[in-house]
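Have a look at the structure below, then the notes.
One chain of protein is taken out of this complex; the other chains stay put.
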């Protein structure tokens, strides 16, 4: 923290501010220039910025960023690679996680899993518990949905990721999934984050729609500080004044996070776009900007999906997208898996 | 929902859109003008706007607002007044809820309760569980805090409001409090809202920092649809590009909510301002704009508060504010309680 | 400016940063703590923050706010009062400027002027040149409009304010008006601001819809630095994600500006609300929060106004509002003019 005194602050005022900071357990380094005095403040971070700004003679208090520690690049200079068997998130390969918004039927799970596997995805996504802003919308199938998703993932040699909405759901989801997904609305559900800090599986943490990147990394810190080092960040759009898209996909978040943190970051162009006819474009942009992976909604029959049908890709669109991504990834020294069957698949 | 077709949409395209909507269980009313066709769509609200926009020939889909029912002014034209014994929130009197951010000590709870009672507050506020964005901050005293707050409220004939952060805390908080407070971060914690729909006590629902008014009313709908009609809304600032204040206090939300809904709405100028020297100004503005009450942080010794000290008022500031509010309230035909002791108190 | 070095920055890196800053003409004060080094940088403000952040070993650069000088409270501790004959903006009296959006007809100007004068306004507002976001909208009457407005102001002993959109319009508007109004869209039209710095009349500077308070004060600085000290600021709402209102009226801007600057600040609730049925509420809030005045659209026949009819008040609504404001103003030690005729007028 840096305390900037007013140009006309008196010695008595400066001394009072220093005394208060020392009382709060901080170390203070004073630097007096020709026009004003600046105090460098070091300690364990418990001082309230606004509190100091209210003291007499203080012009403003500047907080040095990054109150997070374990999530920061300076804590761990090399990239974290989250590994689940042979799937490495944060390495050279761009990892694609794809599947339906929600598990609906056995046939749908199997067909969607087959389609995304064929195109080169490594992880199956699918929800069993859905957070919906209206109490009158479809709320998910619960454990039955998880069972169908697990069977589909196993049948096609895919890992499985699914959303956890509440502490009480952790044990159940833990039985079926390889990665816990925390949705945007729960990014600051600290009770949930703290509990996931004790889980033995990776956690994908989506950015809240109004969360700054700093707050997002602080939320990651909750998980990391519990002992779970396997956190994957996921950008999915923020809320702005623009209404032409449901959210504004913050593409810059990828290079910013890469600079501030060692954690892998992937992108969710489906929620970023909100509609199928823009998903491919944003997915391409995300790979070009340097994202470590993608989370994409694909449904074998989107027109009849029970949720998020409009933003779910048709399998044929997904095939074409994966082909485009295979051209783009090498531009930044990366690759995207090309399964033998897929190689034949999309070219027809 | 209204579907606006493109100017050059063909009859076949129009027919296909109508057929799809009927398949989804909707009633469709077609209106064809000189330049384009518009379809009025009525039904139970399960159609995805984006899904229809993807159909051929569709220009755009306009959603008629207010997917909430019970929260809307048209569902209940007269104002809802939430009543707890002799405290009526939403009536002619502006109700002030005040007290410390967190319960810290017996002495602090008692001194703060005495101070706010003396000035005219009707409800004591205070937290026992604190949501903090950093895992390294003070997290609250739990049940011990609730006990101290209850004793302080009873000793000064005040009602008590305290925050509930998770479903698991409901039974405990229910034992001690008169009003459940749901914080901004939990405004879309639907599991929590649904459960509070079954509670027998009023719920104060703060607006999320990036929530639209429509989303806020939808969250209220979760509680109302569970059978609990006693919901109090609370504006506390939204996130915008402006950084001079921690949040942007959305004063317009009060008249907008009054128009759209029958629920009472109060204002939290402490979080809206983020610093003590702006709380009084915003509190005055909130009463002048027509808020039904205020939620204000007052601490008997803010400089040593364990949390939110910078935005907590000194008792003397709170006294002065209450005196100002007593002048303003009559301008819009309202009153603010004047205790005998208070009348003497602040005038000295 | 404060340069915060990384925790592991080397001496060589620190020396290089200091050398670069000195090369740029700055004075540097070094403060080395246990964990990191902080550099206080003082000079004439030409150093690019981002440029320094790109240097090796730099964690971040914190800019000390207020690059403006003449607009700042520290430059001039006492309040500026802008005086036009007996009208004093920034003093004890809350000054109300009211009138139609645009001058349309002689009758309309006269009727509107009579109505606002009767209720207690001191300044007539009205546009002759209109910035419209669509090229197909009404663009104003030009000099003919100014002539009608001037006659109406003179007939009712009111001062006149009108908008200037371009440098080329300054001489013309100068002939007819007492105050130049700069609209939100021109807040960063630096060519215009610079020229108004040489004018001999007060300038009312509206806040841009996406301008921070700091940028707004910097724009005021353009005018002040040209030698024109009579700048009045005007808050009129900012753009946020909320769409329930056209803009979000930033009520906190008033106390923030009062703290940072000595300039008077008024509020424009008409544009802040965007619709007539919310103007009175916001106007009351603005006076309660401490604004020095109001700018309100009043039309003798709003339903037939050529522009902004929806946000123009009827004269009877304006009368009632002024009566309410006369109750509120004393709460903060202020008054609002009560003309003899008005006293009889609205009470009937």
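Which chain is which? They are A, B and C, in the order written, and residues in each are numbered from 1.
In the analysis below, a contact is a pair of C-beta atoms (placed from the backbone, for glycine too) under 8 Å apart; a residue touches a chain by one contact, two chains touch by 3 or more.
Model, not experiment: these values are computed from the prediction.
Touching the chain that is not shown, out of A:187, A:251 or A:306: A:251 (per the contact rule at the top). Within the full complex, the residue among C:82, C:116 or C:218 touching the omitted chain is C:218.
Residue A:210 is the one among A:162, A:210, A:270 or A:317 that touches the chain missing from this view.
Across C:10, C:191, C:316 or C:335, the single residue that touches the chain missing here is C:191.
From the set A:67, A:91 or A:290, the residue in touch with the chain omitted from the display is A:290, counting the whole complex.
Against the chain not displayed here, chain C makes contact via residues 44-46, 48-51, 53-54, 67, 131-137, 165-168, 185-186, 188-191, 194, 208-210, 215, 218-219, 221-222, 225, 239, 246, 274-277, 303, 308-311.
Even with one chain removed from view, chain B keeps its contact list with that chain: residues 2, 4, 6-8, 27, 29-36, 38, 40, 42, 59-60, 62, 64-66, 74, 239-241, 243. Panel shows chain A; residues 210, 212-214, 238, 240-245, 248-256, 259-260, 272-273, 277-278, 281-282, 284-290, 324-325, 327-328, 330-332 of it touch the chain omitted from the view.
As a working rule, only the chains that are shown with their structure count from here on.
Mean C-alpha positions place chain A and chain B at a centre distance of 28 Å.
In chain C, the residues that reach two or more other chains under the touch definition are 240-241, 243.
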